[in-house]
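Shown here: the complex without one of its protein chains, the others still in place.
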């Protein structure tokens, strides 16, 4: 494996269940975590719907993969950027999203928030800082 | 870091172009391809929006996709550069990364 460390950005702009993109994108994040890159996830536009609480897929016969987002912290995925404007446009706030955390081993395994609410401008900066952008 | 943004959706069906244009920093390059090329033509409801974008970003449109859709280069808004696939490759190489607004 290469020694190169790149800034990976996974760009999520699509809602879950209507299409498979959100789920198969998450599969790449989980596999990619093993490659020790500097990983960030961006959720904007309909992508913010991926993180909502209380998803129940029993009635549509599909796998409910929303719990997997809560496991991202265990995969050392700690930087999850959610765009405020995208939430507001959809009548959502941070309270509507799952509480995602990671454990900081340098701070006695304290639980820290993974989600960072960012403005559109800040999201632009996050994108600008990436070396590689994965789109699905 | 300079980025080549690609938009492949008609602005009349999807919000990809708008999402892209509200998230690009000055000096970025945006390539319209596939159904994205409709945004590059004159006289549309989004023409003004596209012209405003030209103040801060460079816009390109993929020629073969224009021609396939019966759009001649004369229909393209002034200031938007028409490129072929080789030009697309050059843009991808000249910028530091490519971000697709799927």
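We just call them A and B in the order they show up, numbering each chain from 1.
Here is the rule we use: a residue touches a chain if its C-beta (ideal position, glycine included) is under 8 Å from a C-beta of that chain, and two chains touch if they have at least 3 such contacts.
To be clear about the criterion, contacts and distances are computed from a predicted model.
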Per UniProt, the name of the complex member that is left out, chosen from "Sulfurtransferase complex subunit TusD", "Sodium:proton antiporter", "Acyl dehydratase" or "Substrate-binding domain-containing protein": "Sulfurtransferase complex subunit TusD"
Per the touch definition above, residue among B:7, B:33, B:46 or B:59 touching the missing chain: B:33
Positions on chain B where the hidden chain makes contact: 8, 33-35, 64, 84-86, 88-90, 92-93, 97-98, 100, 102
Residues of chain A in contact with the chain not shown: 1-2, 4, 6, 8, 20-21, 24, 27-28, 31-32, 34-35, 37, 132-136
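By our rule, only the chains that are shown with their structure count from here on.
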Inter-chain centre distance, chain A versus chain B - centres from mean C-alpha coordinates, in Å: 27
Residues of chain A touching chain B in the complex: 11, 13-14, 21, 44-45, 120, 123-125, 127-133, 135-136
Complex contacts: residues of chain B adjacent to chain A: 1, 3, 15, 19, 22-25, 96-102
